[in-house]
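Report on the structure given below.
Complex shown without one protein chain; remaining protein chains in place.
In order of appearance the chains are A and B, and numbering begins at 1 in each one.
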Amino acid sequence: MKPTIVKREPVVDEALDQCEARLTEEQIEKVVNEVIDKETGGRLWTYVNTCIHCGLCAEACHWFLSNDRDVSYAPVTKVKDTIWVLLEKKGKVDGAFIKRCSEIAHTECNLCRRCGMYCPFGIDIAYMLLVVRRICAKLGMVPLYLQDTVHSHAATMNQMWVKPDEWIDTLQWQEEEGQGFVPSARLPLEKEGADIMYSVIGPEPKFLAQLLGNITVIMKVAGLDWTMPATAGWDNSNMAMYSGDFEIMARVERLHHETAQRLKVKRIVMGECGHAFRGAEYDGPTWMGWMKPPIPIVHAISFYYDLIKSGKIKIAKKAKGPITVQDPCNVVRNGGLGDKLRYIMNAVCEDFVDVTPNNRYNYCCNAGGGVINVGPPWKKKRVQGNRIKAEQFKRTGAHTIVTPCHNCHSGIEDIVDFYKLGMHVKFFSDILIEAMEIPEHLKPKEE
Amino acid sequence: MYEFVSGPLVWVAFIIFIGGSLYRIYNMLSKSKKENVVFPHMSLKHSLASLVHWVIPFNNQYMRKRPIFTIISFAFHICLIIAPIFLLAHVILWDESWNMSWWTIPEAVTDWMTIIVIIGCIFYLHRRLTDPVVKNVTDGSDYLLLAITALPFITGFIAYHQLFAYKTILIIHILAGEIMLIAIPFTRLSHMLFFVFTRAYFGSEQGHVKNSKDW
Partner (left out) sequence: MSNIESWDWESKEKMLADTAEWKDRFEDVWEPYISSDGEKIASIIKIGEGEFNICVNGNTWEEPFEKMWYSRFSPDGRLTALISKDAEWTMAVDGVALEETYEYIWDTKFSADGKTIVAIVKQDGVYGMLVNGKVWECPVKLESIASHAISPDGNTVAAIAQTVPLGQADLDGFLKGTWSVVVNGKPWNDNFVGIYGLAISNDGKKVAAEYRAAICEYGIVVNGNPWIEKFGCTWEPVFHPDKSDEIIVPVRQAGQWFLAKNGRIVWDKGFFSLLYQTYSPDGNNIAVAVAPQFGKWTVAVNGQPWSVTFGECVQKPCFSPDGRKVAVIAKDSGKWLLVVDGAVLGEGYDNIWQPVFSPDGDKVICKVEKNGKYAVAVNGEIRGKNYEALWNPVISPDGTRAMICGVESGRYYRKVVSLSNI
């Protein structure tokens, strides 16, 4: 098979360059075969032996579509240029090849699984690229900022190097912020036996603390018995899952789920994040041997759906003007929450304008799968690699895009900025907090 | 020569095809069992749901988006499987050797079906040569597989119409059919065996584990 013609603007990622210089071919061969022999099995073998090289997956990929149908971005090409070669050469490849594997698997694929849905045989291409990431991670070939984030998970059990005191302090501060809306609101820490443990991702206390204030108000208005841990285990996010460092992934997920068990809650409700749902609901438990999380985990979309549908939260004034939505891959295509998302959008928006394609067919935001976490060096390629997303939003004519996922939120902010869409990007809870009714008895007293 | 290819070689081809297929499926299942999570994630309901949406034409979003491909693909695969099984000449052979016979399709129809398979092969060849994505992942083996698939039908067509040296073409036709049978389990033509399983797994993972759908 002729090599793929790849045209890219050069990107300097120190970590990849240094790793390439350091790796020996013996190391590479050993790790490749270790991963393929001991960590894969029927799936990889069958996928590779079944793929008829039909190229139908290309049409699914936002990278391919946004880059003027550049062949090198097609899902099947990404497989051809990585795992096919690793299997064929039985790991006898050089450092430059592994570096290219990391570029493809870590920076040019979001593991969004849209291509799996477009393969006539249901070959899970994203799974194969995750195997490639695993090989890269074991060899230390991970883009700088993604690896740094994984180190943060490893050291602090959260994504953003948040220290234990900063976490608690932020919660106590946001409790006070929430009390500005509802004076009797409380953010209960370490309350054993509460109904709900609320967990978030690292960037919330670090950059988006107002979301913690929002939830303090929402929980009070809905009258729910909830708690948050004052220990590590509060972060449900997991970039180790995406670098391919599954041991750290499992350690983070285990702590998260055991924290919920320690607090004796009935369910974990998580904030608006997609990959965190994937990690906490699926990848983490699977690695641990749990068929599903010991304490069920409920994504914010389902949670708000229940609150609005049951009338625990009433909508006082719907948000005005055309508002559209981003379906996060990990909770919609790979989580089945698309219809609930539409229900809550219609409930809080006067004029909800849907995207096309929508629901589980939606295009990825291009930030997920750890791709935004590979950091600034790769940003230009990332936003250019999702032109179709910008075009899709433009067609809606909306003034605001709701993104019930942190990666989507950041990725779409970049796209809005780059393509000058002039749209706002908001979390659902930002819209809800404005739209919901705060009962009289909970409102601050006029002095 | 004719006796040899239409006698012992048929035996060999069928034994390798059936035995090889069973072996490959067994191999796939045992590798999947070793992987621990595969079977616990599977569900019959979601496996069937996925298959229903992918073996019926236009029953999923992607097929509707690509009508020409869908029509040609379905026509090709249906004719490829149905024509040889229900061809009068084949059934007569079974009847002569084994005293087994079954319903047959009128010869004019199987003739058209053969043409459809050949058109399908030309269509796939054209894609391999012109579609940049497909071209980029195509190598000699892909052309070889296409040839293995096309040859029994081309030679069958020629033989039926007795266009050239009938006896020689017939021998080539039988040989080509045998090569294809032998190739199925051991080449990527094995998608004929495996696609049921890959679909079932992806359908289960999307439906049973992830509460979504894969069509």
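The rule is short, and it goes like this: a contact is a pair of C-beta atoms (placed from the backbone, for glycine too) under 8 Å apart; a residue touches a chain by one contact, two chains touch by 3 or more.
The structure displayed is predicted, hence computed values, not measured ones.
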| field | Touch partners, limited to displayed chains, of the chain removed from view | value | A, B
| Of the residues A:F97, A:Y118, A:Y145 or A:W234, which one touches the chain left out of the display? | A:Y145
| note | Missing-chain contact, candidates A:V6, A:V48, A:L87 or A:A154, resolves to A:A154
| query | Where the complex has a chain not shown, which of A:D245, A:E281, A:D327 or A:D414 is the residue touching it? | reply | A:D245
| request: May I ask which residue of A:P10, A:G289, A:G311 or A:G422 touches the chain that does not appear here? | output: A:G289
| Interface with the undisplayed chain - residues on subunit A | 15, 38-39, 137-138, 140, 144-145, 147-148, 151, 154-157, 163-165, 168-169, 172, 184, 186, 188-193, 230-232, 245, 247, 250-251, 261, 264, 266, 286, 288-292, 294
| remark: Residues on subunit B facing the left-out chain by the touch rule are 36-37, 40
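Just so we're on the same page, only the chains that are shown with their structure count from here on.
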| CA centroid of subunit A to CA centroid of subunit B, Å | 39
| note | Within their complex, subunit B touches subunit A through residues 28-35, 37-38, 40, 50, 54, 61-62, 65-66, 69, 73, 127, 131-134, 136-139, 142, 188, 190-191, 194-195, 197-199, 201-203, 205-206, 209-215
| request: Name, in rising order, each residue of subunit A that touches subunit B in their complex. | output: 1-2, 4, 40-43, 45-47, 49-56, 58-60, 64, 69, 71, 74, 76-77, 80, 116-124, 282, 286, 291, 332-337, 360-361
